[in-house]
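Below you'll find the structure I mean.
Only one protein chain is missing from this complex, and each of the others stays in its spot.
This part shows chain A:
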Amino acid sequence: MEADQIQAAALRALPGTGDGVCGPTPETLLARTGRGDTDAFGALYDQLAARVYGLVRRVVRDPAQAEEVTQEVFVGVWQEAPRFDPARGSVTGWVSTMAHRRAVDRVRSVEAQRARDVRVAARSTARPHDQVAEQVETRLEHERIRGCLGDLTATQRESITLAYYSGYTYREVAELLELPVGTVKTRMRDGLSRLSDCMGGRS
C-alpha cells in the first residue's frame, strides 16, 4: 500500500494528470480501494461522483434523496471493492449499474406509496439539457451521444429514456406510449443496439 501511495503521489505531481485522463484509472483506484486505501477511494469518488449523482438525480429527481442514494452507492463500492473482478467489466460500468439499480429501486418504492398516474408523471420527466452540468472536456463526447440518440426513431428513444431516466418498467412504458408490450421490448432492443453501433461499441 505504501508503494501505491508513493506512486499515487508521483502521478499527482506529474503535470497534466489532474484532468482524469492521464491519472490513475478507475480500475487502479478500485484495486487500491479494495486493499483499504481510503485516499484511492477518495480519488475514485472524484472521478465518478458526477456520473453517479447526476444519474441518480435524473431518476429520483429529489436532490436530498439523490444524495442519500449516492451515498449508498459509494458505501457499496467501498464494501464490494475487495470482491471486484476486473475481468468481468469496467469499474465505471459496474458503478453506473449499481447507481442506476439503486435509483430505480428508490423511485419505485417511493412511487408505490401512491397510485401512480404514469401519464402525469411522464410529462414531468422531460428535463432540459441545460440543467445537466457538463465538464468542458466531456462536452464533445456528450454531444456525440446526444447525436446518436437523435438518430433513433422517436419510439426507440422514448422507450429507452422513459425506462432508463424515469425508472419505468417496459410494461409501464408500453402503457405510456400506448403500444403493445412486445413492440416496446423490440424498440428497446433496437434502440440500444443502434446507440451502441453509433457510438462504435465504445463504453
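The rule is simple: a residue touches a chain if its C-beta (ideal position, glycine included) is under 8 Å from a C-beta of that chain, and two chains touch if they have at least 3 such contacts; residues count from 1.
In the analysis below, contacts and distances are computed from a predicted model.
J.: Can you work out the missing subunit's protein name as recorded in UniProt? Choose among "glutamate synthase (NADPH)", "Regulator of SigK", "Malonyl CoA-acyl carrier protein transacylase" or "ABC transporter ATP-binding protein".
T.: "Regulator of SigK"
J.: By the contact criterion defined above, which parts of chain A meet the unshown chain? Give residue numbers in ascending order.
T.: 1, 34-36, 38-39, 41-42, 45-46, 49-55, 57-58, 63, 66-68, 70-72, 74-76, 78-85, 87-89, 92-94, 96-102, 104-106, 109-110, 112-113, 115-116, 131-135, 138, 141-142, 145-146, 148, 160-161, 163-165, 167-171, 173, 182, 185-186, 188-189, 191-193, 195-196, 199, 201-203
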